[in-house]
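Just one protein chain is left out here, and the rest sit where they should.
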Amino acid sequence: MQLRIVSTVLGMLLSFSLLAELSPEPIPNVEILPKDYPDSWIFAHDANFASLLTGQLVILDVAADTKEYKGSLDASQFGTFIQSSTREELYVGETFYSRGTRGDRTDVVTIYDKSSLNRIGEVVLPGEKRAQIVVNKYAMQLIDNDEYLLVLNFTPAISVTVIDIAKREVLNEVPIGGCNMIYPSGKRGFSSLCGDGTIMSISLDKKGQVIDRTRSEPFFNADDDPLFDKPMYLENIAYFPSFKGDIQPIDMTNDPDILPKWSMISEEDAKENWRPSGWQIISASDEHLYVLMQKNGNWGSHKSGGEEVWVFDTSQQKRIKRIALKNPGFSIEVTGGKKPLLAVTGTDMTIWVYDLDGELQRNIVVGAPSAMPIMLNAKR
Amino acid sequence: MKWLDNLAEKSTRKLARSSGRRSFLAKLSAGIVGGSTIPLLPVARASGGGNSYPGVGSQSTGNLEDPGDPTSCDYWRYCAIDGFICACCGGSANSCPPGTEMSPMTWIGTCRNPADGKNYIISYNDCCGRTSCGRCMCNRNEGDVPVYRPQQNNDTNWCLGTKSNVYNCSTGVVLGIALE
Amino acid sequence: MNRMFQGFVFGCIIASSSVTNADFKPEPIGIIETLPEQYPDHWIMAQDLSFFHMLEGAVRVIDPSEETTGDQYKGQMTSSFIAVFEHSKVRNEHYVIESFFSRGGRGGKRTDLVTIYDPTSLSVSDEIEIPAKRLTGMPKGTQAALIGEEERFLGIYNFTPAQSVSIVDLEKRVFVNEVATEGCGFVIPNGARSFSSICGDGSFLTSNLDASGALTSSTRTETMFDPVGDPVFETPIAYDDNAYFLSFSGKLLPVNIGEKQISAGDWLSLATTEDEKSWRPGGITPMTSDTNGNVYVLMHPDGGEGTHKNGGSEVWVYDLEKKKRTNRIELKNWSLVVGTSGTGKNKFLLATNTDMAIDVYELPTANYARTLTGAGSTPFVIDGLN
Partner (left out) sequence: MKESKNLFDRISEQVSRGLAQNTSRRGLFGLLGAGIVGMSSIPLLPVARAAGTGQPQASDLQESGDDQSCDYWRYCSIDGFLCTCCGGSVNTCPPGTEMSPITWIGTCKNPEDGKSYIVSYNDCCGKSGCGNCLCNTNEGDRPMYVPAKSNDINWCLGTQSSVYHCSTAIVVGMAFE
């Protein structure tokens, strides 16, 4: 059958005249991306709530008015995503069923080549326990110069699977009961926030075995003023905003060092009940934190999104700028490089791009009408 | 809750009905060779400037001999295309997005290049192995015949002969000039 | 490890048991709804092909006579990768013919199945693996069909692009045979243990099966229509002993598809006046019928080459008994898909509009009644159960 088709093509080609103004174009022809992406590229993670099996990551150049869509990766069933900064690799944690929504379950970390976006490997995760949570960067992290990949499990028993990612080999599973999420800390380890207001820290040896486990004194109250679970790292300091508007810095260089917290909310702001709100609400550029803020925030409004982005200087611990968004934001990310841009996933689920002075640059639609690109990953 | 409302509103941002046809295309043959495409809703057509797809950047071929915007459903090469336009999805008019696979079998149309007035054979190779791109849905049916003539039909998923049959987007590759 | 969770659980026990005196009975947990064994005949099976997310289509069971989404929506069967739906009255079973990929959107190993659903529980009662070569594409009613009076066999059209039909024995729950239909496609049943396929040259091929599902003989007709000048849509409607095919120009071709012999009748015209000649049928599913021999066709004005999928602003009704067009229904919204359901008082014309919501019209008045909103993102097929 294919032979017949090929001969049909040849037959048609033979009948073409040689007067072509446009030359015949090669088939097949598949794009390749640069090994080192420009600073303005981001990965927009479309959680796709109405069709979770077809979640995806879309690579966008937020500085571009043309050819802004660079490619995509699939990320099935509450996928997780992280880029390697030492290898030309991208990692997607995902879950498949042999019959789509039913049948045998397989959890994998899929490994993609960064420039071809071809799948170059896969690590099958044991135990059918990969955490399925709404897209969250801290459900999968790289540590120790990207040598080890950590994947969160939730059954609801909570643990972390340790993978030697160079060898594509599962090394260990570390239980972290009472605590959750993976915040890289120390030379080769991670920390997790705990429901009792403490932070637990685990150090691993080269074989992924636990060599040390510490737990802090309680330093926040998860009932009264919880910390958001998605912090922003600047160097080794993780900045956790709280529901009511504090910033809790934690130095993750070694065992977590709880630094003094400070408030983003002035007395004036408090009168208008400004609070942080949204999904991915904090990002950073240089020494500056960018936080998505909501006016008239209240109990339960911490995931509603906000109408302004406030910029704070971390050394002075004070606000240096307010950016009013054209369309309310749900998630934000600041790109790196010399000309950073502020990318905002609007509550309309399209991407709004601003310069750091707050001027709207462009609006980008990511995919199908149901797309929900609620996690933005700047180039790492 | 506001964002949910807005989301619902956005999903009503639907594709418009097509209008305006090029009758000259009706006379041209569109043949298969294998074939490409997936089908769909009749789509948004340019009204005035731009490609008429909100949130999608316009493009230019930068080639006077190949005029038009490859992200627009009105681009001359797309006279018998049916699916998501690859130029909006990380590919171009004649290339697939990274990480996908181009279908070796293609559905072929004959489209007139307004620059030289000549008719070109266009091969609508599908790009496969990624879930639907979802951007720039474009469906033009000049020369389309029902599926019992598969070689002239664009309702078929032409991700055949590829490692994955999952359809991502469609290209429009110039194969050569058609004899008048 | 689980201590924390137990803590929460015990907290709840204390709370709950402390209210034993209160005048209150807790509600049971774990109850799953069921549907009646025989659905009311005005219910519809709306198939959401999920065009933007093809791995997660669904066949949704909907009561179009109800007012709220919740009352309308009865349940769904997830249908993977632009699947095909069939229902057997004889066996009272639903069939979803679907494809799975071991690694989802990026592919991996493909598995094609006939998934069998129990209509009462809407749960999977069985599955039959078939060759991974079924046609995938826009929905056509004749991609698969039940064959024979006893509906023992299911024929499924394959396209690789080699053309064939897979025969499944529904009684034994096995794939039994692949019948080559080179140059022809689709499965049009005729009630006997045979089926016909439409060929690219305008002729028909009939394949006859034996009791085991093996091919015994096949016959091919002369050309019956012009597939270039005025092609017919793939999917006919069946009435009496005829299959009525609709041509792009708006004519109906009655074809008597018998086991031994196929014969075409005279063309019937939907248009009645000269003014109507520019009206053309079109849509994703442009034609349907009811149990009384009325054909409903989605029509648009100013038709021409390439407009055959544009949908329409009107539905024209043709009465096959009276052999004349009896009505022109002006639709509330431009629509792309039509279907009917029901008999007697609860009888409906359904039309998927360009917002992908389903408008409901009461028959025979054709009065607009309501719009169904819970039918999914792209409901391209609406099946009544008659």
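The first chain written gets the first letter, and so on, giving A, B and C; residue counts start at 1 in each chain.
Note that a residue touches a chain if its C-beta (ideal position, glycine included) is under 8 Å from a C-beta of that chain, and two chains touch if they have at least 3 such contacts.
This structure is a prediction, so every number in the text was calculated from the model and none was measured.
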Per the definition of touch given earlier, which of C:Phe51, C:Tyr95 or C:Tyr117 contacts the omitted chain?
-> C:Tyr117
Of C:Ala58, C:Leu146 or C:Met224, which one is in contact with the hidden chain?
-> C:Ala58
Which of A:Lys67, A:Arg87, A:Arg168 or A:Lys303 sits in contact with the chain that's absent?
-> A:Lys303
Using the touch definition up top, pick the residue from A:Met181, A:Ile202, A:Met232 or A:Leu289 that touches the left-out chain.
-> A:Met181
Considering the whole complex rather than only what is displayed, give the residues of subunit C touching the chain that is not shown.
-> 4-6, 8-9, 11-13, 15-19, 22-35, 56-58, 61, 68-70, 73-78, 117, 120-124, 373-374, 376-377
Name every residue on subunit A in touch with the hidden partner chain.
-> 49-53, 77-78, 95, 97, 100-103, 105, 131-134, 136, 138, 154-156, 158, 179-181, 192-195, 222-224, 226-229, 273, 296-304
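Note that only the chains that are shown with their structure count from here on.
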Co-neighbours of subunit A and subunit B resolve to C
Note: subunit C sits from subunit B at a C-alpha centroid distance in Å of 27
Report, in whole Å, the distance between the mean C-alpha point of subunit A and the mean C-alpha point of subunit C.
-> 41
Per-residue overlap in subunit C, given as positions that touch at least 2 other chains = 52-55, 104-106, 108, 160-161, 377
Overlap residues in subunit A, where contacts from two or more other chains coincide = 5, 54, 56, 74, 119, 367-370
Give every residue of subunit B touching subunit A within the complex, in rising order.
-> 1-3, 6-7, 9-11, 13-14, 31-34, 53-60, 65-66, 87-92, 94-102, 104-106, 108, 113, 115-116, 118, 120-121, 123, 125, 127, 130-135, 161, 168, 171, 173-179
Residue set of subunit A touching subunit C in the complex reads 1, 5, 48, 50-54, 56, 74, 76, 94, 96, 98-103, 106, 108, 110, 119, 156-157, 175, 177-178, 195, 367-370
Which residues of subunit C touch subunit B in their complex?
-> 51-55, 81-82, 99, 101, 104-108, 110, 135-138, 140, 159-161, 163, 184-186, 197-200, 227-228, 231-234, 284, 304-311, 334, 336, 354-356, 377-378
